[in-house]
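One protein chain omitted, others in place.
Chains here go by letter, A, B and C, matching the order in which they are written, and residues are numbered from 1 within each.
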Amino acid sequence: MSEKKLRIGIIGAGRIGKLHANNLISRVPGAELAAISDVYEPAAKELAEKLGVKVYSNDYHVILNDPTIDAVFICSSTDTHSPISIEAAKAHKHIFCEKPIDHDLDKIRAVLDEVKKAGVKYQVGFNRRFDRNFKHVHEVVKSGGIGDVQIVKVTSRDPEAPPISYVKVSGGIFVDMTIHDFDMVRYLSGSEVVEVSAFGACLVNPEIAAAGDVDTCIITLKFANGALGVIDNSRQAVYGYDQRIEVFGSKGCITADNETPNNTTLYTKDSVSKEKPLWFFLERYNDAFIEEEKSFVEACLNNSETVVGAFDGLQPVLIAIAAKESCEKGGVPVKVAK
Amino acid sequence: MSEKKLRIGIIGAGRIGKLHANNLISRVPGAELAAISDVYEPAAKELAEKLGVKVYSNDYHVILNDPTIDAVFICSSTDTHSPISIEAAKAHKHIFCEKPIDHDLDKIRAVLDEVKKAGVKYQVGFNRRFDRNFKHVHEVVKSGGIGDVQIVKVTSRDPEAPPISYVKVSGGIFVDMTIHDFDMVRYLSGSEVVEVSAFGACLVNPEIAAAGDVDTCIITLKFANGALGVIDNSRQAVYGYDQRIEVFGSKGCITADNETPNNTTLYTKDSVSKEKPLWFFLERYNDAFIEEEKSFVEACLNNSETVVGAFDGLQPVLIAIAAKESCEKGGVPVKVAK
Amino acid sequence: MSEKKLRIGIIGAGRIGKLHANNLISRVPGAELAAISDVYEPAAKELAEKLGVKVYSNDYHVILNDPTIDAVFICSSTDTHSPISIEAAKAHKHIFCEKPIDHDLDKIRAVLDEVKKAGVKYQVGFNRRFDRNFKHVHEVVKSGGIGDVQIVKVTSRDPEAPPISYVKVSGGIFVDMTIHDFDMVRYLSGSEVVEVSAFGACLVNPEIAAAGDVDTCIITLKFANGALGVIDNSRQAVYGYDQRIEVFGSKGCITADNETPNNTTLYTKDSVSKEKPLWFFLERYNDAFIEEEKSFVEACLNNSETVVGAFDGLQPVLIAIAAKESCEKGGVPVKVAK
Partner (left out) sequence: MSEKKLRIGIIGAGRIGKLHANNLISRVPGAELAAISDVYEPAAKELAEKLGVKVYSNDYHVILNDPTIDAVFICSSTDTHSPISIEAAKAHKHIFCEKPIDHDLDKIRAVLDEVKKAGVKYQVGFNRRFDRNFKHVHEVVKSGGIGDVQIVKVTSRDPEAPPISYVKVSGGIFVDMTIHDFDMVRYLSGSEVVEVSAFGACLVNPEIAAAGDVDTCIITLKFANGALGVIDNSRQAVYGYDQRIEVFGSKGCITADNETPNNTTLYTKDSVSKEKPLWFFLERYNDAFIEEEKSFVEACLNNSETVVGAFDGLQPVLIAIAAKESCEKGGVPVKVAK
């Protein structure tokens, strides 16, 4: 094991920042949490003190200007992801950035350029790639276990719709929610999405329609390698967070199912019942977050490629933009920009 | 139980005609198999003799002209379905007709008119509706068990592609194979399909492309009630006949899985394995065929509605035509004709 | 296919006699149901007329004396099984006899002798051997798929206790209920049971204890080949008829699960539920009954060995007697008589 620790600063002490901070402290061997910043200083202070981190600030430049810090986790609000990414790259910090990098393609491309120029590591927070089930599917597909990929299917349904105030600023379901699934289909198929057709509907909450968004959608995809894909989304699956995948190919098919609190089965005179899928995404993907953090830290310490690079941050946004356009046009196929 | 038997003539002694004949003889209480015809008389004779049926002929008019015969099963070649249906209706026979009624919409409509005029029972051979799993899903959905239907998903993959000679005359995958799934989504959703978008590809066998058809496709659907649907098809699933469904709604979700030869699990040092899905459709849907026959016979004897009427024979063809057009146009949404 | 039909007489037109009669008429190709007898003639008459069988009687000798009849199904009351078996063997009829042959070992042995002397086929109604799941387990074990058998486990629980009037004359749980499981462990292990230890309790209905019986029991077994086995029984599983098996060996383990009305899964906000096991044994083992009848008819027509012979009728009774003694002695191991 490497003796060298990766000194990390966390920018943004909200829900996801706290999650990363806690994991980095206790679950990621090569990580050393060195500093925490948040525009609201008391949040940074509280988290720092709880975890025994000495440096905290309301100004992330304290982190960027600290030459002993090797890497940053950008967990601040979405609109700051790309500017901080660029500043961090210029400061020669390795960068872990929560998704999405930006909604604006030019800004994402600017990040890509700067990262490349600086030669730093860049990882986007597509944590689901690190889920034990989905990762295994990816590995089986990659190793040829199902032959040539022909159909990729993703079921992705949230347990409940976000507040309408959030929906209004979310950028729409495709950028906000399906973006994870767009990353997943790329990860599973090993190919780029070239064209999409999206059917959307508002079946959960009419306020979502009033906000100009849909809450239920089915997106069909064409991949560069000729395969087809389909994603179905709902903002509300009353039985829990429904996250399943299936990859079908010339030599077989592989599926991954939901995770549950336990694997018991109860037989009574009324029914035979199993546990419902885990409800909360932080619980569902708890181990996946830890694995993505470990993976990033190892890539930095060992100077290897990150599993989800800056380019992987760009592609799902391109697909989301095409899906949104297709949905608005009633399902007319739209090519994904290059 | 009614003492009255329904006297039935079978027109067409090929694979599906034999299947119905055998079942009617031994598994359908109210049925009496009275006559068999086939354009190739030795086929009719052989089957009739094996089953102890006294009347056989190379001319189906022998059946239509027999006043003691109450009903016919039309199991002849597809192009004869609609003309024989019309003749049979005029002869006041109840009619069970294998799918599809016709590829030509006008001819189907002519059948509908004639059947209505004659007041006879008409049932189309969409046997999958009688599968115990799918039927249960239908019943749960219909009884409100999952609330309002929002998403309907059908996975439908054949174990192996038909001979290329068959593909050439099949009318294309949408009319030949997906037509069952178009019936299924109507049955499950309880609503009509109003628009479709189809992505197709030829990934199994390039000869299929050469014949102007696709072998892999994903069809997205919009229903009149606002729900969305998706069907994925492949002509070749190497692990067997893959027939699964899922209906998702405002109060839950229900799924039906494949049938297997047995439910054992084998644990060895190499793997934990279960049986593959049943391979052959006649085996997979064996009980469903019997149930559809019983259902038809009961409808005739009790003068009740058939579960799958003539209108149900028309709709899937309309959807298939729209899907084919959408696929040929690269996925552009196409409205289903009324 | 053999053109020759096996002409069969059914002795006893009660529940199980009716079941066999109906199946032989419609589901067993080589069978011809020629006559039905019942001590209560109207029962024989009603069944015969319903099935179009011309000969019926209140005297089974009508069947035994008919030289055109090849085989009999003995479905009369248990106390008549062995005497009719002997008479039928002397009349040179092949014999299918419902279980148990008798509770009296000497009478069973007399049947064995007479059957051997007459050279007729003899099959005992251990229908569970013909269940598709259990049969597959047997075949995998027999073919070495799990190596040397080390542990055999049978879970066997009825959905509800029989009437107390029945319990009183049943001969006790081991002879009445576990006898099927004793046959099953022999079938699965491919070895004879040499010693048993039984713990019993009365937990379902105190009247059963008052009748001198137990309703819950666990029986441990030693096999001649060194393997161990365990059966657990309950007279009442409120969720349905619970019939599962497991065979563990040096190279793996194989399990068979319950059968259910369908394989759907329903997800709601309250639970994820599957169907309960089938409740009624005639439904659960419906196909197994048909398979055992086919198997018997084929053995007779082809002059091959029956799958469950007279010796297989004797062994479970020997084990049941030992189990009963062990249970009465509080679990002291008892050797199975030879």
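General observations
Here, contacts are C-beta pairs under 8 Å (C-beta built on N, C-alpha and C of every residue); 3 or more make two chains touch, one makes a residue touch a chain.
Predicted, not measured: the structure shown is a model, and the values here were computed from it.
In the entire assembly, the chain absent from the figure touches the shown chains A, B, C. One of A:V137, A:M184 or A:L318 touches the chain omitted from the figure, and that residue is A:V137. Considering A:L266, A:L282 or A:A337, the position touching the chain not shown turns out to be A:L266 (whole complex).
Considering the full assembly, C:Q150 is the residue among C:S37, C:Q150 or C:T268 that touches the omitted chain. Residue C:C217 is the one among C:C217, C:I245 or C:V336 that touches the chain not shown. Even with one chain removed from view, subunit A keeps its contact list with that chain: residues 26-27, 132-133, 135-137, 140, 145-146, 251-259, 261-269.
Listed for subunit C, the residues touching the missing chain in the whole complex are 148, 150-151, 153, 157, 195, 197, 199, 201, 203-204, 216-218, 220, 222, 226-230, 232, 234, 236-239, 242, 248, 250-253, 330-333.
Hidden from this view is one chain, which touches subunit B at 237-240, 242, 260, 267-269, 271-277.
Throughout what follows, only the chains that are shown with their structure count from here on.
For the pair subunit A and subunit B, the distance between mean C-alpha positions equals 43 Å. Between the Cα centres of subunit B and subunit C there is a gap of 39 Å. Residue positions 237-239, 242 of subunit A each touch two or more of the other chains.
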